[in-house]
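First up is the structure itself, then whatever we jot down about it.
Of the protein chains in this complex, all but one are displayed in their positions.
Right, chain A next:
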Amino acid sequence: MTYFRAENLSLHFGGLKAVDAVSFAVERGEILSIIGPNGAGKSSIFNLISRIYRPTSGRIFFEDQDITEQPPYDIAKLGIARTFQNIELFENATVLSNLLVGRHRHSTTQLWQELLFLPSVRANEKLHRRRVEQVIEFLDLEPYRDKLISGLPYGVRKVIELARALCSEPKLILLDEPSSGLNVEETDDMSFWIRDMKSELGVTVLMVEHDMSLVNRVSDRVIALNYGRVLAMGSPSEVQQHPDVVAAYLGA
């Protein structure tokens, strides 16, 4: 029994095979990185998992449940959260309310209860805020909690996106290029957090990343893709020395 499994996953746009019969599995509690040159289909796989695209063929299983036909909003309810390559935050809201949206899958109150703000709603709100506060502390976001996103620098937004995903208390988290646009110091912080997420919060991580030093530091296993196909799979060093991977990157 595998935790998360993609079987023969394909995504074709007309004649272009963005993802072509890709199969892989993620074990519970591991950090799996997907690497590959631009246009290799890495982000497309994420968009297939979070149902932004519908796969041309293939199936996706999570905790032995077929999630290929689930609507996109149910993916989060199952415990799969994600971040985006080009930050998708709620620009005109505060950091706190962005993170509280991350709690959406845990909200149980009905509309009429919310209109009256019954004690049950209040109790729920406090619970959400307590959880959000734990994530804020985990990622050192205290100075920004009441700021509007539109006024924050890129590096901070990147962390807030990670925080929003963590607020949903995911079992599996999809990180789309967590270090893009970050400086060396911020990338270091990110690598610590990714490892802490695994060890302290017990989150399984599936990550697309270009920065090989980050990949080497955090990954348990690596998958290399090119032209929508899997080139190699294995430990970070194995994959980097694989002749096909070297050829794909250097064009030899």
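Rule of thumb we're sticking to: a contact is a pair of C-beta atoms (placed from the backbone, for glycine too) under 8 Å apart; a residue touches a chain by one contact, two chains touch by 3 or more; residues count from 1.
We adopt the following convention: contacts and distances are computed from a predicted model.
> Considering only the chain that is not displayed, what protein name does its UniProt record carry among "Sodium symporter small subunit domain-containing protein", "Response regulator receiver domain-containing protein", "Cytochrome c oxidase subunit 1" or "Branched-chain amino acid ABC transporter permease"?
Of "Sodium symporter small subunit domain-containing protein", "Response regulator receiver domain-containing protein", "Cytochrome c oxidase subunit 1" or "Branched-chain amino acid ABC transporter permease", the absent chain's UniProt record names it "Branched-chain amino acid ABC transporter permease".
> Among A:66, A:88, A:140 or A:238, which one touches the chain that has been omitted from the display?
A:88
> For the full complex, which residue in A:97, A:134 or A:216 touches the chain that was left out?
A:97
> Residues on chain A that touch the omitted chain in the whole complex?
Output for chain A: 50, 52, 71-77, 81-82, 84, 88-93, 96-97, 100-105, 107, 109, 111, 114-117, 121-122, 124-126, 129-130, 148, 150-151, 164, 168.
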